[in-house]
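Here it is, the structure, as structure tokens.
Missing here: one protein chain of the complex. Every other protein chain is in place.
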Amino acid sequence: MKLTRRDAMAMGLGATMVAMLPLRVSAGSHGAIMAFTGGAEPGEGDITLTAPEIAENGNTVPVGVSAPGAEEIIILAMGNPNPEVADFKFGPAAGASEASTRIRLAGTQDVVAVARMPDGSFIKTSQNVKVTIGGCGG
Amino acid sequence: MKKIFTATAATALAAIGAASALVAGPADIPLIIEGEEMIARAPAPDYIDGVDTIYSGWLFRSEETQALEVDDFENPAMPAVDYGLELWETADGSEGKSCASCHGDISEMAGVRTVMPKVNENGELWAMEEYINDCRVNRMGAEPWKRTKSPEMLGMTAAIGLQSRGMPMNVAIDGPAAPFWEQGRELYYTRVGQLDMSCANCHEDNYGNMIRADHLSQGQINGFPTYRLKWGGLGSIHRRFKGCMKNIRAEPYKPGGPEFTALELYVASRGNGLSVETPAVRN
Partner (left out) sequence: MATGVKPRVKVPKTAAAGDVITIKTLISHKMESGNRKDKDGNVIPRSIINRFTCDFNGASVIDMTMHPAISTNPYVEFKARVDASGEFKFTWYDDDGSVYEAAKSITVS
């Protein structure tokens, strides 16, 4: 196959467009949900994920999760090299099934929270977080 | 193909527009740290021509970043301050002295941060780091700390700076400081680097605007050493200057050298009247 200059430019542009796609999803990220649920697709429910719409820096992004009654909640960053972020197990002395922490995001992506409920079911929510790059790339 | 380019450009422009609409100019909210209101906006000193009002960099940050500075427990710089407080009490060097041996409680340092950098008795302009290392070498008989990036120096300058939190910056620009201030002003307005930019191009002409996804501040230094999310730790004024110069593809001056110290004096003077916020939190 002979590549013309125009073809090469089109391919380059295509690659650029793919690279510019805002949503990153790493291959193992859905697997991380399945590993937690034992293969069950989590449903909808009373679960809240609090995260900024736009993070000024991916090094320190405040996130909070809450799912009344949940026994365990995990946080996943679907576009990170490893999607696992945190796993909270709530004990008998917990005041609520909620927690907040600060996380690293490798770029703009979906952050997912999955909760395990006392009846063995799983519920999930997600939020897209845009991670910005500073001025002059600095 | 042209069509695709146009569509991409339009999307990019729309994205810039949306970001600008979200954060145009400094926020119109008070900065209250641990219940104490800071002076986060003030009339510009009369020797500053380019701006009418001076604004804390805090006002240009996102809600999440702002929240990290207003509560001392949330502030990620505080473990470094704790380290500085510990060092204050720790004897070091051949004389067996700590900072506390001569200076007493660190609260005695209230006000020091507001007047730095300052001309010393030999007529040299020194930043706080130089005064600290002078004490270490000449009074304690200890090794000097690396001035710009060592955890010891950052912890100590943060702990000393915190004693002045809330007090207005008040560096001297006249008398023996005048020639240094002139040198600093010259540097501030001189275009350098491959991008041919001066400090003023961003921080005087374009504060409040977006530079890519970043909301440009006035480049005030009243919160240093500052915890930057990008650094994942505390950083000094000269480290920040160096980063700015690299961004405009210029050869940075030497941290601790006469150029950066003169620039520090001039930039500090542009913030005279703003509260010390040390240790501030920025993106």
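Chains here go by letter, A and B, matching the order in which they are written, and residues are numbered from 1 within each.
As a convention for this text, a contact is a pair of C-beta atoms (placed from the backbone, for glycine too) under 8 Å apart; a residue touches a chain by one contact, two chains touch by 3 or more.
Just so you know, these numbers come straight off a predicted model, no measurement behind them.
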{"item": "Where the missing chain touches chain B, by residue", "value": "73-74, 76, 78-80, 82-83, 151, 232-233"}
{"item": "Positions on chain A where the hidden chain makes contact", "value": "59-61, 64, 77, 80-82, 84-96, 98-105"}
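Everything that follows uses one rule, which is that only the chains that are shown with their structure count from here on.
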{"item": "Mean-CA-position distance for chain B and chain A (Å)", "value": "34"}
{"item": "Residue numbers on chain B that touch chain A, as the complex places them", "value": "1, 4, 8, 19, 22, 61-65, 67-68, 76, 195, 202, 211-214, 216, 228-230, 232, 243-244, 246-248, 283"}
{"item": "Touching residues on chain A, where the partner in the complex is chain B", "value": "9-10, 13, 17, 20, 52, 54-57, 59-62, 132-138"}
